[in-house]
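My structure is below; once you've seen it, I'll send some questions.
With one protein chain withheld, the remaining protein chains of the complex are depicted in position.
On to chain A.
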Amino acid sequence: MSDEILIEGDAGFAAVAASERPLLSVSGLSKIYGARIGCIDVSFDVWPGEVLAIVGESGSGKTTLLNCISSRLAPTTGTVSYQMRDGRMGDVFRMSEAERRHLMRTDWGFVHQNPIDGLRMSVSAGANVGERLMAVGQRHYGSIRAEASEWLGRVEIDADRIDDQPRAFSGGMRQRLQIARNLVTEPRLVFMDEPTGGLDVSVQARLLDLLRGLVSDLGLSVIIVTHDLAVARLLSDRILVMKEGRVIESGLTDRVLDDPRAPYTQLLVSSILQV
């Protein structure tokens, strides 16, 4: 299906409503590191408002795939096309770097596993949230601050912490701050790399609850990489299972987790620890 979608500026597609076309379309994507394989021949679509989980064990190529589709890493072969706000499909790797970086700080978000990678640790929480607004040209201190404060509220950070540096925040708060920082420009697609990694279970549960609420409120599309099947079950609509760089199974989350078909997926599902 993705073959039909890739053609840029095809008149036939203008007639199809934007919501009836995928938001992101990945086709034949491979990343080879010398003799080693990152990921091989991955194709999938992400639809508006859909949450897609990529699961698999460490080293299966999940993060390489995420970095490739979010244009943080150049793939060896394959294309990634994205439906821009004007409805046009743009090939992410044929855009100029300026366009790509603009996309990354307006229409996309990227939530890192380690909040230190995604935050500016030496500036206040308010400035962290406001940075994207200032990057797209907002020049009114009062309104930037009001918006930052509103977003801190939405991710359950007290308003009186707005001038504190993220250094003074706990791990869970840092992760919520990182999410607020990404969502402030109302992106349509958010990439998440193990957003709950390194958090204890009660904090994880609250973060997942928050994410689920935000995703449904804002109608976000999310591509989330996780090794935690419980996280995938809770957040995602659809799932891709990766092993040794290849997608070995994909389908609706409940179907894949309740009725895994590939032997490796069966192993993965049966490896979940029961309490």
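Keep in mind that, in the parts below, a contact is a pair of C-beta atoms (placed from the backbone, for glycine too) under 8 Å apart; a residue touches a chain by one contact, two chains touch by 3 or more; residues count from 1.
Please note the rule applied: contacts and distances are computed from a predicted model.
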item	value
UniProt protein name of the chain not shown, from "Na+/H+ antiporter subunit E", "Glycosyltransferase", "Alpha-D-ribose 1-methylphosphonate 5-phosphate C-P lyase" or "Aspartate carbamoyltransferase"	"Alpha-D-ribose 1-methylphosphonate 5-phosphate C-P lyase"
Absent-chain contact - pick from A:V123, A:V201 or A:L267	A:V123
Identified contact with the non-displayed chain, of A:K31, A:R132, A:R176 or A:K243	A:R132
Absent chain, residues of chain A that touch it	97-98, 101, 105, 120, 123-124, 126-127, 130-132, 134-136, 139-142, 144-145, 162-163
